[in-house]
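Of the protein chains in this complex, all but one are displayed in their positions.
All chains are identified by letter, namely A, B and C, in their written order; residue positions are counted from 1 within each chain.
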Amino acid sequence: MTTTVTPQQGLDPAVRLDLYRTMVLVRTYEMAILREYHADKGPGFDIGKGLIPGEMHLAAGQEPVAAGVCAHLTGDDAVTATHRPHHFAIAHGVDLERMTAEIFGRETGLGRGRGGHMHLFDPDVHFSCSGIIAEGYPPALGQAFAFKRRGTDRIAVAVTGEGASNQGAFHESLNLAALWDLPVVFVVEDNKWGISVPRSASTSVPSNADRAAAYGIPGVRVEGNDVDAVHEAAGELVARARRGEGPSLLEVETLRLLGHFEGDAQGYRPELADVEGEDPIPRYEARLTEAGLLDGATREQVAAEATARVEAAIAFAKDSPLPDPAQATRYVFAEEGSR
Amino acid sequence: MTTTVTPQQGLDPAVRLDLYRTMVLVRTYEMAILREYHADKGPGFDIGKGLIPGEMHLAAGQEPVAAGVCAHLTGDDAVTATHRPHHFAIAHGVDLERMTAEIFGRETGLGRGRGGHMHLFDPDVHFSCSGIIAEGYPPALGQAFAFKRRGTDRIAVAVTGEGASNQGAFHESLNLAALWDLPVVFVVEDNKWGISVPRSASTSVPSNADRAAAYGIPGVRVEGNDVDAVHEAAGELVARARRGEGPSLLEVETLRLLGHFEGDAQGYRPELADVEGEDPIPRYEARLTEAGLLDGATREQVAAEATARVEAAIAFAKDSPLPDPAQATRYVFAEEGSR
Amino acid sequence: MTTTAAPTTRRLNTSKAMAEAIAQEMRANPEVFYMGEDVGPYGGIFGSTTGLFEEFGPSRIIDTPISETAFVGLGIGAAVEGMRPIVELMFADFMGVCLDQIYNHMAKIHFESGGNVKVPMVLTTAVGGGYSDGAQHSQTLWGTFAHLPGMKVVVPSNPADAKGLMTSAIRDDSPVVYMFHKGVMGLPWMAKNRRSVDVVPEGEHVVPIGRAAVAREGTDVTVVTLSLSVHHALDVADTLAEDGISVEVIDLRSLVPLDREAVLSSVAKTGRLVVVDEDYLSFGLSGEIVASVVETDPSLLRAAPKRVAMPDSPIPYAHVLEYAVLPLHDRIEAGIREVLA
Partner (left out) sequence: MTTTAAPTTRRLNTSKAMAEAIAQEMRANPEVFYMGEDVGPYGGIFGSTTGLFEEFGPSRIIDTPISETAFVGLGIGAAVEGMRPIVELMFADFMGVCLDQIYNHMAKIHFESGGNVKVPMVLTTAVGGGYSDGAQHSQTLWGTFAHLPGMKVVVPSNPADAKGLMTSAIRDDSPVVYMFHKGVMGLPWMAKNRRSVDVVPEGEHVVPIGRAAVAREGTDVTVVTLSLSVHHALDVADTLAEDGISVEVIDLRSLVPLDREAVLSSVAKTGRLVVVDEDYLSFGLSGEIVASVVETDPSLLRAAPKRVAMPDSPIPYAHVLEYAVLPLHDRIEAGIREVLA
């Protein structure tokens, strides 16, 4: 049941350009967040300071996973992401302005400033994330359960990192989804590190796709951090979930370009010098250019569009009011009459 | 890596007689506990009443698992068992009198009456059990860790039911043991039921041995509730753990002759009428008799020895003092100077 | 606010009353379903789903694998999508295998989403000891659930409240933890207080969450308690009445929200307070009740208050030991006499 997908070239050019656009948008967004995050942390680095305080986990380098998977989804499908959620949020169409406002802790944010970057909830596109490792999997089961129960062909995508694949919630969720034939695609982003712990010290098998057999479901691993290959593999798994054929597991080899969180000096990481050369976006640009799908003008246009959207979102966030401290404990319980 | 072992006949006759003796001792013990448990629950059935109050999970029918596995262990090896612990406790050599006294809630019990039948601890033979599903696996890792760290060839055996194989702790434990090459044999007793839930409604694969592949360790399933086959399979897995070759998973098909606990009417169990005919002890007796290893006299002698030991243990328990209520909260913390 | 369709004298045990509320809500709302271990054909280990499988079948009364994290989380996700799941955790003692879903997800999603996502889910769970089930199967743990914010915590003590609070819990747009003591269920196989079978209104019956009940009026001393201990307190009140001592018994019915007003107005009347709690003594409910009174007005108390609770010890198995630690008749009576001394 385990397949390993390697890059293919047969994909529709328009789709490939869309994948490219998504990846560029994500990267542009994260680089802007990086800039804003560090803008006001000094003197020195104080994690609690600045317009964006707190932990910041960026997904730069992992865009192929989100772009390749979410290309098959609509806003009616659910996505549950992790502590590193921006790429999936953006690829799934979470409202960019309200997401940014949330990261800036503003009243206009997705969570009115209560959530923060690890707790983004956009019910309009059934998106959520969680800061607790692997604990985003179980709620995805319930979304898939509701979708199936209501007779729709909507599905849920549940994301974790490779480190998370060693949590109990991973196992329980795959078993339950398999038993009840729930329409879930479980996605494991193998960026080879769980903070400072390499995959070899966390995971007893080289491919999580092999773990799919433990539940009698298909398991696929995509090597090379290649968005086309992810798109192809995910397409089939999403389609079978929509057809009511049940869950599956997709592991994607990917790359963490930056530290685990901002402030991580990565002293533990020997291969760091090589990392930049493996950035998937320039590589994809080169491939698309070679294939005659991308020229300098389109590239610039894509970049400009992304920058415009991102900077508009950041401006929206910065212009938004801060929440009212007097309301700090509102929304603990649902309010009367809001049903 | 997955093997299915089927019954063999090449085993040493003395070993087979020992396996038989262990099974008879366990069964004799449990039938006596059954008698004592129900002796004083009336009028009607009040679970909190009698010389043995509380839940009672008997392992009648599952003796082949404990006998076959524990034959390869010494009291220096560790065993962690479940809410259904008697067969493993007895097969592993837990002190029968103090165990019985514990079940009767006496001061002479293994836990001075604090533990009860789901919480039997005999440090002399490194035995423990737990009433929380699958949560006996993780401590076994630590015992194995200590054994390995100290350069011994001692091992740990960790037991669960097939229902428990869908708990997170199962997954985490197998992964960690595999990663760190810990000398643990994980044993799954597949009695096909988790209380009223059949295996088909709890476990997404027909054999848990298939799940071993998810950790890169050997997985073996033994069919037919056959003690000889269990003995053979366990022998190899125990030996490789002792040799420092790491953990493995052994699933054994077995049979729950009685209800989940005493008082369980088993209305949910369609195959109940057939169950008695599958009792592994008469079947083994027949096989041994056919092989010329057992005659009526030996049978009676084995039975008489078992009865004598069991009734002595029960008499010891009944003659033992109850704990002093004034000391009910002693042993919360280790006492001064007891190190 | 307590709504009752028609007067009745029909008596049910608590488990059937609880199941009746579930059945009525399931009939009215197809989005309600019940899920957990052995809740189907078995009917729930403590009878919480008696008869429901027969009426609603396996698609709405759903047996799960022993995977609490997965199925509690499944309930959360279904609730987020607008269903109204009732998820049973067989024993509250098992919270440790799935607490993250409960307290970091079920209880926090609404807040973290700034009120944009609701989690209308009920988590039912059996609590309490008294039948020698040992340290891992006898805990009440309501103090732990109540301490962690974002979930309501209800603890019915009798059949009518079990029905009325369940109706409210299912209809609540916030997560509700519904903790039923095995000893109040009126099970045929467990010693039971006579109050575990009682009159239960037929038809719709709603008891609002967050209002304590005065289970017995009195003037000399206030006993604040909940769940099975209400029965014990009422028994003690009967005994003490013979000595001319008038005991007021407050049944909290929920810990979150906590009806501090009910406690205060009773203590304002009696001037004396005993808290009876089957949960562990320290860092829990009993301290909270005492503190709530004193921080409002220390002069309300005419004597030192008394806490009669489970000591800070794991719960022993042996009957003699367990009955030494449970807050039962003698300890309650002694506590009351002490504050009156």
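Things to note:
The working rule: a contact is a pair of C-beta atoms (placed from the backbone, for glycine too) under 8 Å apart; a residue touches a chain by one contact, two chains touch by 3 or more.
Everything numeric here is computed off the predicted structure, so don't read it as measured data.
Contacts of the undrawn chain with the visible chains, over the full complex, involve A, B, C. Within the whole complex, the absent chain has one touching residue among A:Ala140, A:Ile155, A:Ala169 or A:Val302, and that is A:Ala169. Here the missing chain is touched by one residue of B:Met31, B:Ala146, B:Leu293 or B:Leu322, and it is B:Ala146. Of the options C:Leu52, C:Ile66, C:Val122 or C:Ala135, the residue whose C-beta touches the omitted chain is C:Ala135.
One chain of the complex is left out; on subunit C, the residues touching it are 69, 93-104, 107-108, 111-112, 134-136, 143-144, 146-150, 255-256, 258, 280, 282-288, 290-292, 294-298, 301, 303-307, 311-314, 316-317.
Mapped onto subunit B, the interface with the missing chain covers residues 78, 80, 109-116, 119, 121, 123, 126, 128, 130, 132, 135, 137-147, 149, 156, 168-169, 172-173, 175-176, 179, 330-335, 338-339.
Panel shows subunit A; residues 44-49, 53-55, 105-106, 111, 113-116, 118-119, 130-135, 163-164, 166-169, 194-197, 201-203, 263, 267-268, 322-323, 325-326, 328-329, 332 of it touch the chain omitted from the view.
The rule is simple: only the chains that are shown with their structure count from here on.
With centres defined by CA atoms alone, the chain at the far end from subunit B is A. Separating the CA-averaged centres of subunit A and subunit C is a span of 40 Å.
Subunit B has its Cα centroid 45 Å from the Cα centroid of subunit A. With each centre defined as the average position of its C-alpha atoms, the distance from subunit B to subunit C rounds to 36 Å. Residues of subunit B in contact with two or more other chains: 166-169, 201-203. Each of residues 64-65, 67, 69, 97 in subunit C touches at least two other chains.
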